[in-house]
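Report on the following structure.
In this view, the complex is presented without one of its protein chains, the others remaining in place.
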Amino acid sequence: MIIVMKQSATVKDIESVESRLLDLGFKTHPIHGDIKTVIGAIGDKRLLNVHAISQMQGVETLVPIMKPYKFASSELQHTPTIIDVGGVQIGGKEIVVMAGPCAIENEKDFVDTAISVKKSGAKILRGGAFKPRSSPYAFQGLEEDGLKIMVAGREATGLKLVTEVVDTRDVELVNKYTDIFQIGARNMQNFRLLSEVGMTRKPVLLKRGLSATIEEWLMAAEYIIAEGNHEVILCERGIRTFETMTRNTLDLSAIPAIKDVSHLPVVVDPSHATGNWKYVPALAKGAVATGADGLIIEVHPNPPSALCDGPQSLRPERFESLMDELRLVAQAIQRTI
Amino acid sequence: MIIVMKQSATVKDIESVESRLLDLGFKTHPIHGDIKTVIGAIGDKRLLNVHAISQMQGVETLVPIMKPYKFASSELQHTPTIIDVGGVQIGGKEIVVMAGPCAIENEKDFVDTAISVKKSGAKILRGGAFKPRSSPYAFQGLEEDGLKIMVAGREATGLKLVTEVVDTRDVELVNKYTDIFQIGARNMQNFRLLSEVGMTRKPVLLKRGLSATIEEWLMAAEYIIAEGNHEVILCERGIRTFETMTRNTLDLSAIPAIKDVSHLPVVVDPSHATGNWKYVPALAKGAVATGADGLIIEVHPNPPSALCDGPQSLRPERFESLMDELRLVAQAIQRTI
Amino acid sequence: MIIVMKQSATVKDIESVESRLLDLGFKTHPIHGDIKTVIGAIGDKRLLNVHAISQMQGVETLVPIMKPYKFASSELQHTPTIIDVGGVQIGGKEIVVMAGPCAIENEKDFVDTAISVKKSGAKILRGGAFKPRSSPYAFQGLEEDGLKIMVAGREATGLKLVTEVVDTRDVELVNKYTDIFQIGARNMQNFRLLSEVGMTRKPVLLKRGLSATIEEWLMAAEYIIAEGNHEVILCERGIRTFETMTRNTLDLSAIPAIKDVSHLPVVVDPSHATGNWKYVPALAKGAVATGADGLIIEVHPNPPSALCDGPQSLRPERFESLMDELRLVAQAIQRTI
Partner (left out) sequence: MIIVMKQSATVKDIESVESRLLDLGFKTHPIHGDIKTVIGAIGDKRLLNVHAISQMQGVETLVPIMKPYKFASSELQHTPTIIDVGGVQIGGKEIVVMAGPCAIENEKDFVDTAISVKKSGAKILRGGAFKPRSSPYAFQGLEEDGLKIMVAGREATGLKLVTEVVDTRDVELVNKYTDIFQIGARNMQNFRLLSEVGMTRKPVLLKRGLSATIEEWLMAAEYIIAEGNHEVILCERGIRTFETMTRNTLDLSAIPAIKDVSHLPVVVDPSHATGNWKYVPALAKGAVATGADGLIIEVHPNPPSALCDGPQSLRPERFESLMDELRLVAQAIQRTI
């Protein structure tokens, strides 16, 4: 921790800060510049009540030196985390594609879609049984019936399942059915829910919050890991900006940024980010070339009749041709799909 | 609903859209401009699967005519909602000030603070027993013990209580102690939690999400009201922008904007918005002059030792003088504090 | 300047950085923590090519200690700047109201408006002769004819003039007519234009850029002051955010934040910020109570027929009653209008 003192700080102010730091068990290293003084404080930051210092007379600002996350940091673990979901490895050389409809609507459509996306090369089947919707009047999902349909999709194809959980009370239930928990963007800082999935031993796909910084996102991952569950997959799905031509702004820079500071795998959701199926293929290819470890793409047999997010869903045949295009892009960067 | 057809739409495209609308039970009113055609669709929008239409050949965009919220809208209720919390009226001529520490730390400090803010003119006592913190390593609150301390504060002063609930599983517990539920910014779109407090008959202070539009905020209120609980108090607490000199950007424009489209009362939290106690008095006065129905302000007997958000807390004596200033501002706009 | 070294930095990396700093004329103060080393560098930062250091092996990040602006900073000048515009003082106890139409359209309307706003208590007359418009097909202003009309308004009322300049080539021309130059939001980082008005000795009203941080805004002021013109008035006019119910988000927190770090006066433009006349009175009162040194408000005799920004303009009679309301608010905070 570095404490920057104001230009107007007096010798007494500086001494008081040092004295407080020493009381708290820190070693101090003041540097007296021509205009300002800064004080380096060495010790266990958990001992430091940061506020106590920031409000002392003459203090301008505190500069943290250590990152606030630990388990999620590449400072702790240098090699990339590879998550094994029943044989499907996320974070390795292969780019894993997750596909399926936004919401599960009925068994026939879901199983047909599952068979189709498997044929195209998807390895994980997505589908929503609990849907967080902006409007209380919109379709909220089939709940446990939806989970049962998902299992039918898995049995028909061998694909692994990923589905969202939105309430701490449902974690146990969803755990019975899914292979990967999804935490949605709106729940990225629902800390109780994070802790609850952290107490299971299932992989968690953690979507970035609409206005979450990369650091806050990693802190959310830290909540899960701190409970003992190290299997966190980050999912970039667009952030909120002023632009209105796309639903959100897909932040592909987050991929190299995360690879720089963390060891966790990152997948990209171009469907929710753009809200428009026409833009999905271009951004799916862009995400792969940028270094994503996976994609999660909405596919629906008949988008105009979808109960949720039809406009962003690809038809199975468009998904199939996209997968062919993605394989070429993956190959160009020495990876596979 | 207005359907705008593309310039390149064919007669057949237009006919298909009309035909689909008629099948769905709508009356259609096409307007053929020189360059584009638009189709007005009249009927119950709940019948309309919007996606079905937006993805049809030749459709450029859909323009909704009705607001997505109903109960929260001033179109339904023209007079302002006044919420009575055991005799304290929120939304009337009097501006209601809520004050207290960020987190409840111990009974003595809390009760002392309660007595002090009551003396200064606060009507509601705030305090956090369940704290959503960005870091899993930060103080998370005293939970039920904190709630019991809150009650001691109420007993010592007669002030009403407002405290946050962060988990659907805790609603029943918190309901036993509090007078007003607080839903925090990070949970504004935790729809299950909204429904759960909607099923109680206690007032709910609904904080605006960090990146929530006013419309999304009103939709969150709609979730609560749709369950039968009409007692929603909106709380503006700053939105996330690119500016870093303040923690968030307090959006006081939200006050007149909400007064224009809704009947719900709005209070303002300058403490969380700025994250800096030095800016709190200026913005508290600004909020009152702009038309806020109340304020929620953090007060702590010794901010440097606070376990949470000390830098944004006022000392009791500064709060007292601020209340004196606020009374003059309220008077200038024909209201009282 | 503080150089934070990576956890993985070697002794050799640290020595290389120190050696480079010494070569550049700095004194170095390394602090070896348990996990990371930081190096304090003391000396004239103008000597320091920051990039040279930030890219050296083992460097994690650089932390500047000094603010990047100097003349605009309250570290240099502790007392507030008061700008005298022919007897009208901006930055003192009196809150100065500037009013008038967005664009100057014809002499009669302009002079009538001038007489009316003077009667209501405005001290400065605003009007646009050069209009920066998003569309090349929109009305671009009367140019020099507009400036002549402004002078007629001044002659009829004694009010001082403020008008925008948008091109370095027009500075000399506008200088002949106006009392205050306005630099619009879109030109806040048109550095050549800033330097050009910096070379005059007329006050400059510097609007905040749509996505400018407060620090960048002060750096823009620094461009003007660095040329020798110390008469800079900052004008908050809303920043760009995701919210769409108002045109921009008025950032009233900028008022106390600027008062904290700078000595320059701040005025607020609620008209452009909201884009909606209905919200202007509430936010004008809010700005005054928050501590603004002035307001700039659009007034038009017949908003529906205005050639520019009619929807945000007040009618003269609404402006008059607003001024009455503002006087009471100013009085409540011990200021005058």
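Letters are used for the chains, namely A, B and C, taken in the order the chains are written, and counting of residues starts over at 1 for each.
By definition in this document, a contact is a pair of C-beta atoms (placed from the backbone, for glycine too) under 8 Å apart; a residue touches a chain by one contact, two chains touch by 3 or more.
None of these values were measured; they are calculated from a predicted model.
*Asks:* Which of the chains on display does the removed chain touch in the whole complex?
*Replies:* The chain that is not shown touches these displayed chains: A, B, C.
*Asks:* Considering the complete complex, identify which of B:E15, B:E75 or B:E317 is in touch with the unshown chain.
*Replies:* Per the contact definition at the top, the residue touching the missing chain is B:E75.
*Asks:* Which of these touches the unseen chain: A:F139, A:Y177 or A:F242?
*Replies:* A:F242
*Asks:* I'm checking contacts with the chain that's been left out. Which of C:K12, C:K27, C:K93 or C:R186 qualifies?
*Replies:* Result: among the candidates, C:R186 touches the missing chain.
*Asks:* If the hidden chain were put back, which residues of chain A would touch it?
*Replies:* Residues touching the hidden chain, for chain A, are 211, 213-215, 239, 241-246, 249-257, 259-261, 273-274, 278-279, 282-283, 285-291, 325, 328-329, 331-333.
*Asks:* What does the interface between chain C and the hidden chain look like in terms of residue numbers?
*Replies:* 46, 49, 51-56, 68, 132-137, 166-169, 186-187, 189-192, 195, 210-211, 216, 219, 222-223, 226, 240, 303-307, 309-311
*Asks:* Write the list of chain B residues that the hidden chain touches.
*Replies:* 2, 4, 7-8, 29, 31-36, 38, 40, 42, 63, 65-66, 75, 240-242, 244
In this section, only the chains that are shown with their structure count from here on.
*Asks:* Suppose chain centres are the mean of their C-alpha atoms. Which chain sits farthest from chain B?
*Replies:* The most distant chain relative to chain B turns out to be C.
*Asks:* Determine which two chains are connected by the greatest number of contacting C-beta pairs.
*Replies:* Ranked by contacting C-beta pairs, first place goes to B-C.
*Asks:* Approximately how many whole Å separate the CA-defined centres of chain A and chain B?
*Replies:* 26
*Asks:* Taking the mean of the C-alpha atoms as each chain's centre, how many Å separate chain B from chain C?
*Replies:* Centre-to-centre distance between chain B and chain C: 31 Å.
*Asks:* Residues of chain A touching 2+ other chains?
*Replies:* Correct list: 240.
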